[in-house]
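The complex appears here minus one protein chain, its other protein chains still in place.
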Amino acid sequence: MNDNDDVARLIVSCADRHGIVAALSGLLADAGANIVNSDQHSTDPEGGRFFLRMEFHLDGLAGRRPALEERLAAVAAELDLDWRLTLATARKRVALLASRQDHCLLDLLWRWRRGELPMDVVCVVSNHSDLEREVQPFGVPYHHVPISAESKAEAETRTLELLAGRVDLVVLARYMQVLSRDFLQRIGAPVLNIHHSFLPAFAGGNPYAQAHDRGVKLIGATAHYATEDLDEGPIVEQDVSRVSHRQGPEELARIGRDIERVVLARAVRWHLEDRVLVDGNRTVVF
Amino acid sequence: MNDNDDVARLIVSCADRHGIVAALSGLLADAGANIVNSDQHSTDPEGGRFFLRMEFHLDGLAGRRPALEERLAAVAAELDLDWRLTLATARKRVALLASRQDHCLLDLLWRWRRGELPMDVVCVVSNHSDLEREVQPFGVPYHHVPISAESKAEAETRTLELLAGRVDLVVLARYMQVLSRDFLQRIGAPVLNIHHSFLPAFAGGNPYAQAHDRGVKLIGATAHYATEDLDEGPIVEQDVSRVSHRQGPEELARIGRDIERVVLARAVRWHLEDRVLVDGNRTVVF
Amino acid sequence: MNDNDDVARLIVSCADRHGIVAALSGLLADAGANIVNSDQHSTDPEGGRFFLRMEFHLDGLAGRRPALEERLAAVAAELDLDWRLTLATARKRVALLASRQDHCLLDLLWRWRRGELPMDVVCVVSNHSDLEREVQPFGVPYHHVPISAESKAEAETRTLELLAGRVDLVVLARYMQVLSRDFLQRIGAPVLNIHHSFLPAFAGGNPYAQAHDRGVKLIGATAHYATEDLDEGPIVEQDVSRVSHRQGPEELARIGRDIERVVLARAVRWHLEDRVLVDGNRTVVF
Partner (left out) sequence: MNDNDDVARLIVSCADRHGIVAALSGLLADAGANIVNSDQHSTDPEGGRFFLRMEFHLDGLAGRRPALEERLAAVAAELDLDWRLTLATARKRVALLASRQDHCLLDLLWRWRRGELPMDVVCVVSNHSDLEREVQPFGVPYHHVPISAESKAEAETRTLELLAGRVDLVVLARYMQVLSRDFLQRIGAPVLNIHHSFLPAFAGGNPYAQAHDRGVKLIGATAHYATEDLDEGPIVEQDVSRVSHRQGPEELARIGRDIERVVLARAVRWHLEDRVLVDGNRTVVF
């Protein structure tokens, strides 16, 4: 839809204070923009942090963007705002990392092909070759970068060569390798992970076996930004499904796969639409 | 919290057009208000309808309200806005109508006593005397207005005498009588009803028996504004619960009671907080 | 697992009466079988209908099956039971019918390839050629049988030629054609359909547009056996997802696709495992 050419999103976070909305909506109105959607959140009107996402329509946006950004920069300096302006048509470049399990990877590729996920899939990187044939019909490069205990550093270097500077988002679609702090610092893009439990319950390995042992009545999945503390990063989305004594660990894993793929797909979509704002170890999802 | 004294909500609906948010947030900033929450929705940026709810804090609100309303009226006239300003501390006066089932009625009274529902309960009206003893500990007047086929008009007149002009909201907490068009017009306040099915499935009487006959795998409840077309008014909230072949109609009713009371309580709370805006036969819930 | 070779399921339905479980479990114990799972349901102990599914392990089942069936037939005659015995390893032959939407079809094929669905996919039949390329990598024959108003009878005949006698189950994976009564009678296998609403709400065409118009707060999907009364057959599974005023009809359809494919996959799986017993227009799902 060529209308979308003229839609942008203004993302702001800052210390909360009077007049932010007025200043920004005034600036946009003045520029002739029409605010289509607007969400805001304050963790505390007194001394808290303020988050805002405004989606607006402005005829001839491309040409008028430099002037608009100049005015925004002036207001931002005055009010001490962190901000960015993204175009609705600017598709983020995304790398998908996977291991042997296909469900999250194929689900993302399929949604992308259907047009549900506004992104460019740069490539798939996997430490196994198992999924190469499944990925092939989607027309996306598949890089097999094997990892062993000895080759881990080398494999991360190879992955960085493939991705750093070339992607805006890395999605760990059941990638069963822990990324080093160094990798996370050098990749230069946010990394979204899907953990197969309702965090913080059952962090670490084999969460479905843990869940079965503990006898929980619901199992879940958690999409979160990866940080150097494994399973500790800001949570973007979670969901659960009911289970009972009738299911063993393998059936929990089967049921869990349906939760994992939906939770990850939601998180990816929200990230692509600039809906997820990080607030320390928490997220605001507009 | 006395801070709440200085919090108000501006509710607006109008034809969508450029500059509404800018005009209103500018006006509020200019008046020294701090916008604490803001939600907006447009059914269509071109020719659609626009809805807004802004919650703001303004020191000394009570004294400054008349001047603020004057300025709002001027902007509203210019932009052709429907608007109202409500104070967070202005508790709505509510009448609860019930029949023989106690679960919705007691749940609302209990939440009210706990401070979960910011309202003044004016009275309970029932066509039966069954629940008088249960209501008594809450210290709320209980009016028994029996209804028979012959006395229906008379009973409605009696109910109107009790309520009209004295309440801001009428809640039908499993009140098993159909209200006449005349009553709805003369009551002068919105009427919230809880229907014990996932509307539009199983409208009309005995929905749990209907649900059992049809063999559905989920049952639900629907809170909606009452209109003269029974079960057809704007839906405010719905929820469902899983059932199976193991439950007969009576067990469906038991499970359903838990859904009904939660769904109705949410709808009442959202109404009291001015979060529900009616858009024809649909609602916007901020 | 070769153990599975020795697992069978006994499925029984009959008028409820004393001693059925005792007779059947006695017979199985006597034959040396170990009951692994057992589910039973009575719609009413007095004059109701009784349903049973017993999964049992019997060493050397293949060789001993004829004798076992003979004994079962004798008991069944005595107690007037409808019964069948299926082997856990006997994979049902399944045809998938689709139109242009790929989500339900691909989801079933993925699950099948992953080993989640114990079936043999005989073929895909579609009234469009759109999905041929997507199906190709799965190695399943794709039959394009176009249908127009004039060619409907002919197309059904062609489909019957392809399927009748060759399949144990037909799955309508968003097949957007109404099957004639004649087709349903001649196909000789149960037909599972996915309807994209929470039936009985929004039967008929375009349910997401209907749901949007009515302003519901949840949308759903329903898997049911197809009967000649469209959207009226016995319901096998349903689920819902929360929506709000923020979603238009297209977004409802997008959210709905996730529900559709999960609901259909569950229903297919349960059918393949002989867990679904039909009770008039209702189902018992063990």
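Should a chain be cited, it is by its letter among A, B and C, assigned in written order, with residues numbered from 1 in that chain.
By our rule, contacts are C-beta pairs under 8 Å (C-beta built on N, C-alpha and C of every residue); 3 or more make two chains touch, one makes a residue touch a chain.
These figures come from a predicted structure and were not determined experimentally.
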Selected residue (touches chain absent from view) among A:14, A:75 or A:285: A:285
Residue in contact with the excluded chain [from C:23, C:176 or C:230]: C:23
Touch criterion as defined above, residue of A:140, A:209, A:240 or A:255 at the omitted chain: A:240
Contact partner of the left-out chain, one of B:64, B:103 or B:214: B:103
Interface residues of chain A (partner: the chain not displayed): 41, 198-202, 213-218, 220, 234-240, 244-246, 279, 281-285
Positions on chain C contacted by the hidden chain, ascending: 17-19, 21-23, 25-26, 28-30, 32-42, 45, 57, 242
Where the unshown chain meets chain B, residue by residue: 102-103, 106, 110, 114, 116, 133-134, 136-137, 254, 258, 262
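Quick note on the criterion: only the chains that are shown with their structure count from here on.
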Identifier of the chain whose CA centre is least distant from the whole-structure CA centre: A
C-alpha-based rotation, chain A on chain B, 0 to 180 degrees, nearest 5: 180
Same vs different contact residues, chain A with chain C, by half of numbers used: same
Most extensive contact between chains (C-beta pair count): B-C
Sequence positions of chain C contacting 2 or more other chains: none
